[in-house]
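As you look at this complex, bear in mind that one protein chain is not there, while each of the others sits in place.
Here the chain labels run A and B in written order, and each chain numbers its own residues starting at 1.
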Amino acid sequence: MLRRKRLDEISWEDFNRLSLEEKAPYLVQANGRPYHVLIAQQFNREQLDGLCDLATRIRRIAKSKEGMRFLSDLLCHKRAMLDFTQPSSRTFLSFYAACQILGIRPAEVRDPSISSEMKGESREDSVRTFSSYFDMIIMRTPLQGFVEKMVWELSNTDRPLPIINAGSGKDQHPTQALLDIYTLQRSFEKNGELANKHIVFCGDLARGRTVRSLSRLLTYYPNIRQTFAAPEHLKIGQDIIDDLAAHNVDFTVTTDFKSTIPTADAIYMTRIQDEWDKTAGESSHFNLMDFALTVDDMKQLPHTSVIMHPLPRRHEIDPAIDSDPRAVYWRQMRNGMWVRSALIATIFGRDQEITHYYMMNLK
Amino acid sequence: MLRRKRLDEISWEDFNRLSLEEKAPYLVQANGRPYHVLIAQQFNREQLDGLCDLATRIRRIAKSKEGMRFLSDLLCHKRAMLDFTQPSSRTFLSFYAACQILGIRPAEVRDPSISSEMKGESREDSVRTFSSYFDMIIMRTPLQGFVEKMVWELSNTDRPLPIINAGSGKDQHPTQALLDIYTLQRSFEKNGELANKHIVFCGDLARGRTVRSLSRLLTYYPNIRQTFAAPEHLKIGQDIIDDLAAHNVDFTVTTDFKSTIPTADAIYMTRIQDEWDKTAGESSHFNLMDFALTVDDMKQLPHTSVIMHPLPRRHEIDPAIDSDPRAVYWRQMRNGMWVRSALIATIFGRDQEITHYYMMNLK
Partner (left out) sequence: MLRRKRLDEISWEDFNRLSLEEKAPYLVQANGRPYHVLIAQQFNREQLDGLCDLATRIRRIAKSKEGMRFLSDLLCHKRAMLDFTQPSSRTFLSFYAACQILGIRPAEVRDPSISSEMKGESREDSVRTFSSYFDMIIMRTPLQGFVEKMVWELSNTDRPLPIINAGSGKDQHPTQALLDIYTLQRSFEKNGELANKHIVFCGDLARGRTVRSLSRLLTYYPNIRQTFAAPEHLKIGQDIIDDLAAHNVDFTVTTDFKSTIPTADAIYMTRIQDEWDKTAGESSHFNLMDFALTVDDMKQLPHTSVIMHPLPRRHEIDPAIDSDPRAVYWRQMRNGMWVRSALIATIFGRDQEITHYYMMNLK
C-alpha cells in the first residue's frame, strides 16, 4: 500500500520537479485509496487489480433493477463537475454515465466560450469556482500540466476535492490506460491471464498518449512482449524505449505491421492523429493502409487473439471486422464506463460496500 | 396485434425496399409493443388508443407528489441519450422532461461540433458509441433515412437498443403525429369523439412533415373529412392525395383557407418553412395573411372547434388568439410530454404497472 504524502506540505515547484513515480504517494488517501487521478503510472499492480475486480462487480450488479437501485444510492449525495474544455464524446459520455450509475448528480461545461472566461477570468479561478459547488471535478483540457497544477492548488485551499484527469494535452489520459488494462484482463480470462502474451501496438505511436501509458502499465505483468509498429516518423518515443529497457521488457520496434499479426495475442490499433501535425500533410507521406487492419488480415490473426482500439477510428479498421468475435473495441469502450465507475466509487470509499453487496447477492 | 419480424433476419437492402406499412412488424417487440419508433404509419389504431389512454393516466398520476414519486421510480435504472444534431427546443425539452418524469437519467448531444466527429469519426460509429453507454437513443437528425439505417445496424450488433425518431430530414416526425392525435382525441372528448369531424390543414403543406403523418393516421378514424388549404406552390403532395383516395377518404384541396373556417371542427395551422426554400424569397410570392388566423377570423369559427399548431409559429396565428379557449396549441405542446412519456413507458414494458396504479389510486 502506498503511504500518503501531503500536497499542502510541498511547494508547487518541488512537486512539479518529481518523477511520475515519485508523485504517486501525493495522490492517495490515508487509507491508500486513490484520491486524485493524474497519471497512469500512479497506480500500482495492487490498485489495478482492485479496480478491475470492482469494475466487474459493478458491471454484474448493474444487470438487475435492484442492483442499479443499490448502485445509484451509493453516492446520491454527491455532485460532480465535468469540465471538458477539450471536446470528447466518448470520455465525456462514459464519465457522465458512470456518475449516473453511482447516483452522482453531474453538471457540465463543454464549451469554454459559454462561460465567465469571456470576462477575463483566469482558468484557475474558473476551476476554483467549480470546486465551490461540486464534490469532484473530472477535467479534460488541452493545456499540458494544467490538471496537475489545479490538483496542487486546490489541495492548498480550505476546500480540497478530488480531481480526475480525463485527458490533458498530449501527455496523459490515465483512465484510458485503466480501461485498456481491464479489457486485456477480461479478454485473457479464459485464455490464461494477462501474462506471457504478445501485445502489438500499431499506428501513430509518437503522438498517441494511450499507448504510452498502457505500455508502461504492462510492465507490471509477467513476461509481456511488446511490439511497436509505426511509420518511421511516428514511431514510439525514445523515453518509452529506454524505460522498457530499464525494466528488462522484451520489446521490438518495427515499420512492418503486417508481419506481426500471426503472433499477436492482442493488437492495439490507433488512429493517425493528424490534428497534431506540425506541417499540413505531414501524415500523408506514407501508405496509411500499411498500418490498417483489413478483413484479409484477419485470416492471419490467431483465433484466441483480440483487436483493441481506443476509438474514434477512421480507416485503420475496416467496419466489416466489427462483427468478428475477436474485435473487442466496442466492448473496450463500454469497459470505460465500468472501470470509471469503479474508480469513482473507490475514491469516495464505497468499494467495500459494493463488494459486500456482490458477495451477498451475486456470488 | 402486430406479429414481430426480426431485423437481424433481413438484409438492409431488403428492409429499405419495404413499404412504410410493411416495415411496421420489424419495429415491435415479441409482445406487440413498439420497440423502435421510426414512422407514424407503424402505429395501428389499437396502439394509438393504448398510448392515448396511457398518456392521460400518466398526466393525472403526475398531479400529486406521490404520483410523481411512483412514476420517477419506474425507469430509474435506465439512461437515455438525446442525440439532437438538428436543433429543436420543443421536441428536445419534451423528451427530456418525459425522461425525467419516468426517472430515466438523460444525457444529451445538441451541438455536433462538440464531439469526436471532429476527429473524422463516422456518424454510424458515433451512434454506436451512444448505444454502449445508454439504454435508449432518442435521435433528431437532418439526414433523411439515417435513423432507419441505425435501427437496422444496431439490431445487428450484440447490443441492440430501442431508437426513437424525434424528427429526421423532411420526411418523418412520428411522435409529433402521436401528440396531434392525442390532442384531437382530448379536444373531442366532450364533443362526441374523433369521428365524423372536419379537419382543416392550413399553410405549408408541401414541406411540413407533421401534416403528412397526421393526415395518414386520421384515416384510422371513421368519417373524418380532410381539407388542405395552401398556396398553390406549397400544396399537399400528390402521394398523400393518392393515398387518401385509395382509402376512400373525403378530402378537398383548396387555396381559399378563409372559406373553410365556418365548417371546421379543427384547424391545424402550420408555419411557412422558408428554411427549405430552394430559391431565396420563393415563399414571398403570395400573401402570407391569406393563410393566417386573425382575431376577426375567430368570429367565423364554431364555438366547439379547436385551433392547433405544431409550433413554433411566426405570423400565422395572432398572439391575441392565445387566450381564446378554442386555442389549444399550448396544451397540444404540453401533450407532447405526456404522450412521449407514455411511449417510452410502453417501450420499456411499464404500461400495465402504470395502469394498475391508476386503477388503484385515481379511478
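The working rule: contacts are C-beta pairs under 8 Å (C-beta built on N, C-alpha and C of every residue); 3 or more make two chains touch, one makes a residue touch a chain.
Everything numeric in this text was worked out from a predicted model, so none of it was measured.
J.: Considering the complete complex, identify which of B:I10, B:A97 or B:I321 is in touch with the unshown chain.
T.: That would be B:A97, which touches the missing chain.
J.: Looking beyond the chains shown, say which of B:R33, B:R60, B:R110 or B:R350 touches the absent one.
T.: Of the candidates B:R33, B:R60, B:R110 or B:R350, B:R110 is in touch with the missing chain.
J.: Based on the whole complex, identify which of B:Q29, B:S88 or B:Q300 touches the chain you can't see.
T.: Only one of B:Q29, B:S88 or B:Q300 touches the chain omitted from view, namely B:S88.
J.: Please give every residue of chain A in contact with the chain that is not shown.
T.: Contacting residues on chain A, toward the hidden partner: 76-77, 79, 81, 105, 107, 109, 111, 113-122, 124-126, 128-130, 132-134, 156-157, 159.
J.: For review purposes, identify every residue of chain B that touches the missing chain, sorted by number.
T.: On the chain B side, contact with the omitted chain comes from 65, 68-69, 72, 87-90, 93-94, 96-97, 100, 110-111, 271, 273, 275, 311-314, 319, 322-323, 330, 333-334, 337.
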